[in-house]
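Removed from the display is one protein chain of the complex; every other protein chain stays in position.
After this line comes chain A, so read on.
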Amino acid sequence: MLCQNCNQREANVHITKIINGVKQELHLCEECARQQNEFNINIINPFSFDSPMSFQNILEGFFEMMNYANKIPEPVTCPVCHQSFDDFKRTGKMGCASCYRTFNNEITPIIKRVHGNIQHTGKVPKRTGGILKIKRDIERLKEELRIAVMNEEYEKAAKLRDQIKELESKLDK
């Protein structure tokens, strides 16, 4: 086998990476391997496991299986960063946080495959968590208000209305 880098000398250094169960192989001659290792692979690069290449390889498999090309009407782009799902297929990267909403239907099965799960259970940012909680509280109070009005409990309704106003003013801050 010839070296994949110079295509001249016999490959006698074989590098195998297994990422997420996906095997990547690299066959090099000693000279090219030595050049590579001087600056690249001799460092255990703690970051290289999120290299887009490996993820893209996995993605390719998904797309083949799911036949995405037929499913997605092409011109859909993210309203915030204008990235299309095609761009994601090419790069393996989302353009911005909104892409997760725009391409929710397409990305959910991919995330499910990568992580075996689609529901976050870990840390919640305090700030966002606070806002979420207020939003949920407002929804709950509005429901109570609707019921109170229906039952003609106007005193209770007035109280609930004030509570909702107070929470909404917190959101506006």
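Worth a mention:
Rule of thumb we're sticking to: a residue touches a chain if its C-beta (ideal position, glycine included) is under 8 Å from a C-beta of that chain, and two chains touch if they have at least 3 such contacts; residues count from 1.
In this text, contacts and distances are computed from a predicted model.
A chain of this complex does not appear here, and its UniProt-recorded name among "Peptide/nickel transport system substrate-binding protein", "Branched-chain amino acid ABC transporter permease", "Protein-arginine kinase" or "Inner-membrane translocator" is "Protein-arginine kinase".
The hidden chain makes contact, of the residues A:I15, A:I134, A:V149 or A:L167, with A:I15. Remark: the residues of chain A touching the chain excluded from display are 13-21, 33-34, 37-52, 55, 80-81, 83, 91-97, 100-101, 107, 110-111, 114-128, 132.
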